[in-house]
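Before we start, here is the structure in question, set down as structure tokens.
Right after this comes chain A.
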Amino acid sequence: MNPNATIMPEVTPAPPLLNVRDLSVTFCTAAGPLPALEAVSLAIRPGETLAVVGESGSGKSVLALALMGLLPPAARIEATEMSFGGTELTAIAQAARRRLRGRDMAMIFQEPATALNPVRRIGDQLVEAILLHDPMPLARARDRAVAALAATRIPDAEIRAQAYPHELSGGMRQRALIAMALIHRPRLLIADEPTTALDVTVQAQILDLIRDLANETGTATIFITHDMGVVAEMADRVAVLYAGRLVETAAAADLFDCPEHPYTLGLMGSLPELTPRGRPLLSIAGTVPDLRSLPSGCHFHPRCPFADSRCVQEQPRMRFLESTRAVACHHAPLMTMLGSMP
Partner candidate 1 sequence: MTNTLLRRLGVSIVVLLGVLLIGFTMLQVIPADPAVAIAGPQGTEEEVEAIRRHLGLDQPAPVQFVYYLQRIAAGDMGRSVINNAPVFDELLRALGPTIELMAVAMLWSVPVGLTFGILAALNRGGVLDRIVMAVSVMGVSVPVFWVGLLMIQLAVQTRAFPIQGRGGPLWTWDGLSHIVLPATALGLILVGPVARMTRTALAEALYADHVRTARAKGASEGRVVVHHALRTALLPIVTLIGLQVGTLMGGAVVTETIFSWPGVGRLAVGAIVAGDYPMAQGAIVFLATAFILVNVLVDILNELADPRIRSRT
Partner candidate 2 sequence: QTTINLGRTTDADRYDPHRSTALAAAEVLYMMGDTLVTLSHDLLTIEPALAKSWDISEDGLTYTFQLKEGVTYCDGRPFTAQDVVGNMERWLTPDGPYVSRWKAGDVESVTAPDNLTVVYKLKSPNSGLLFQMAQFNFIMIDPQQAASLGEDFGVTAFNGTGPFCFDSWAPNDSLVLTRHEAYDWGTPALGNTGPAQVDRIVWKIIPEEATLAASLQAGEIDASYSLPAWSIAQFAADPTIELFQPIASFRTHYVGMKTSRPFMEDVRVRTAVSHAIDQAAIAEAIFFGTVEPTFSYYAETALDFDPATDTSAFTYNPDSSRALLEEAGFTMGADGFWEKDGQRLTLTYYGFNTSREQAEAIQGDLRKAGIDLQVELYDSTAIWAKLREQTYDLFQMDYPYLNAGDALNLYFGSGSIPSPNRMMWNDPETDRLLAAGNAAINDDARAEAFKALGRRLHEAVLWKPLLLEKPTVAAGSRLQPFQPAGISGAAFGNGLNLAIK
């Protein structure tokens, strides 16, 4: 095994809540195996917010579902370690895993319109979530559900609890989902692009809410997004995925100061905000590769302006540049390597 690619150095004494080492997910598809995730390692501490970024199809959702244990049966999961609060997730029974879900680890999904059961009232869906882990009289569960809705600043929570999902606006549905995810004060919250379906003004409200509630409950958050603006808004640390591989992890501040991986750099360059008006945007050439036939060596090399023959042949390993910063690039640290160039 690669000795470098695993353990995050211990900066703070608090042990990681979630520690994942070499997580790989492969889908068995009609057209052959599809490696959606390859040797992904990450750790998150209580109270911390880790943003996972990457383009569409890079494996963000697969990662989230793998952590939750919700991948479809066609997925094959392998990991050296996947421990949550000291429990090894791969070792425990399905039932035990299920008991963790919703209570200790919860998830918010991308599409509020479809993630709620269309034929049941919002309140009942919350009550179900409550009773699954915390048996109590129905009346009390109802009260708790309403309280949870109110906590997400849904106006008239009492009345809204009686509504069906389609009777609510997108923002309210997303709030209901958040209420549902946070109802047992989970130790880990996974939010998979929770705001992409929403308008910016509503998105701003929701982002605020997630941040506040997670802070209140001391919940660790994995925040999945493809929007660098949202990352900047939410994250303590950032992990960048490309074609199912982790290419860079860094503290948010560091990443925005200067990314180390050419892919991350390219992403930044594509942002109109960072490009002066009138100049063409800096775009990454080419397209995301097909996971069934990944390029050799560094998967990014066909699109990378800095690629050389080594990148074609050898797959770069995750290397630590600083204690909080790891990059999978042969050329890292980029600036040092390239800074001297004319």
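By our rule, contacts are C-beta pairs under 8 Å (C-beta built on N, C-alpha and C of every residue); 3 or more make two chains touch, one makes a residue touch a chain; residues count from 1.
Selection rule, in plain terms: all candidates are chains of the complex that A comes from, given by their letters.
Remember, predicted model here, so these are calculated numbers, not experimental data.
*Asks:* For chain A, which of 1 or 2 is the touching one in this complex?
*Replies:* The candidate that touches chain A in this complex is 1.
*Asks:* Over in the complex, which chain A residues touch candidate 1? Could you list them?
*Replies:* Spelled out, the residues of chain A in touch with candidate 1 are 68, 70, 72, 95, 98-103, 106-107, 109, 111, 114-120, 128-129, 132-133, 164, 166-167, 177, 180-181.
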